[in-house]
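Shown here: the complex without one of its protein chains, the others still in place.
Moving on to chain A:
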Amino acid sequence: MAELLQTESRRCLYFFLYDGSKVKGEGDATREGICYFYPEETPLDRQELLCGQLAGVSRCVSELSFSPVRVLRLRRNKFAICMKDDFLWALGCSADVPTVSICQLLDQLIDLFCFYNGSVRQSYQLHSSEALAARWARYLSYLQSGSSQLHHVFSCVRTIDSTNVDPLLLLKAALILQACQRCPLVSAGCILFRGRVVSTQMFPELTMKVMVHESETYTKALRPGAPTTSSPFGGTVSSTTVFLTPAELQYLRSAPVDRDFSSHPAPHRGTPTRTRLSRTLSDMPSSESDRSDPGSFSPHLSDSSVFSPGPSQAAADPPQFSNGKQEADEEEAALDESHYLSFTNGDGSALEERLNGDGDAAGGTTFEQPHVDNEEADRGGAPPLPLPPPPPPHSDPDDTPLIPMTLYLHRVKGLVLALLAEPHFLSNSAAMEEVYHSSLASLNGLEAHLRTVSPGVPGPPGPYMFAHFDCVQSTMTTNLSGGAGGAAERPFVRATSLLHSHFCNTETLQEAIIRSAAAAVYGTRSPAQETFFQQSGSLRNSGIPNHQDSAFTLPGKARHRLLKHGVNLL
């Protein structure tokens, strides 16, 4: 029974990465090829059995069909497969998860790894497989965390519940991002609050990847014993190298960005860029509440009082992440290519001095490379910041080269500004300062506002259930609790999962009604969305065609009921 429950709550039952190049000869043991196996407690002989059989069969089938295997199904489980070079990834789920969803999950997982580590082959050349195993485990756990049954069907970006948030706040978040983007080195950004997206400029897949790092640092910060902050200036800046595919980069760069001012490298005035960056925000009509909040959207960001913390506060609240890595094990820390930045040498005093000693906060602040125990620090140390080693040219010409970029994170308590920037953004302290200072006050304000928004309390189960999936933004709106009421929701989730598979496989299918004894579910889709609706209550009928049958009133009811959830099916 325990196993059954576990099976249901976990999206992934097995995951492994198998390196066929290590098992070529007759005498080579299968275990040599196992790079990572989840669940890690699986006995080795079982690991070998699964890896050996699945890899063997996949190779045989791919030779017969001149194409890599994509899905292997067993009676009880199904595996999404990815074969590339000599590597084989397999992700196993229970048989009722739609095949499209599990394939998507596997791709996400591999993409995540490559995003933070670069090429897989190279990572395994540079680092021990134990260290990389920890990473696979982390990514896998992130992708599985907090996912309901419905999340097994749709991979979606978790967003804040916009129905509870003043739309003006969302607009402000968007403007902060736009302001940051005026720095020519910044490609795109997103703002997250407590692990959920407030606003993003990136496409959903990229936002999801960025969120992993955010959640990771946030989790670290929340660990017992980790320093807590209460100051409005508890913000900490960190960065890490990430790797984008040429297609992703091209997509980012093709986005229209107004760089009118940042495109002129020579400023005409003293600090024109900074003032200009802030202008966007200050131009905004601010409400009374904004003004009354000391940490919020100040019309004059250059007013140092806004973000000069009191000395005692700063001293009491060392930046969160400069020391956050202490808890990580040494191996992990050694390979972690993140650059944690702070204004301090570790204790926050330098920042404090500079901020206090200089009226113009931006003017005197310099960014220093913290003395973190990573290998890059050993190599260079002094500014300009050393960049991670460029990836060596790939031996496999088919393998698309990944392009390193910088992921810059500025945290204000539960709020995080994440920016994708050119690698030399880190070495350009002027640019960093501009970005930092132009956004700091606004971030503080936004955080203070979002903090006061009470999380939406899930209401009692209504007379209907729905799930609305926005295919463009990869977001989902639903009134399903996903928790305790799971049993009542299961027929709906099952129908949704079947209909979603059908929609994915049949391009011309626009809407469907399906009815079992337990539920009648209506599904409709357009290129931009998929919506599923079920009316609660018993359906007594004979199943013979009858136009007065309640099942056929579902489309009308869905259109009507979902309007108040912001879902327009007209």
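To be clear about the criterion, a contact is a pair of C-beta atoms (placed from the backbone, for glycine too) under 8 Å apart; a residue touches a chain by one contact, two chains touch by 3 or more; residues count from 1.
Operating definition for what follows: contacts and distances are computed from a predicted model.
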Listed names "Phosphatidylinositol glycan anchor biosynthesis, class H", "Large ribosomal subunit protein mL46", "Translation initiation factor eIF2B subunit epsilon" or "Hermansky-Pudlak syndrome 1 protein-like protein", matching UniProt entry of the absent chain: "Hermansky-Pudlak syndrome 1 protein-like protein"
Touch criterion as defined above, residue of A:A29, A:L44, A:V57 or A:L171 at the omitted chain: A:V57
Residue, one of A:A29, A:L44, A:V71 or A:L171, that touches the chain absent here: A:V71
Listed residues A:S516, A:S536 or A:N568, member touching the removed chain: A:S516
Those residues of chain A which, in the complete complex, touch the missing chain: 49-50, 53, 56-77, 95, 494-495, 498, 502, 506, 508-518, 520, 540-547, 549, 551-552, 555
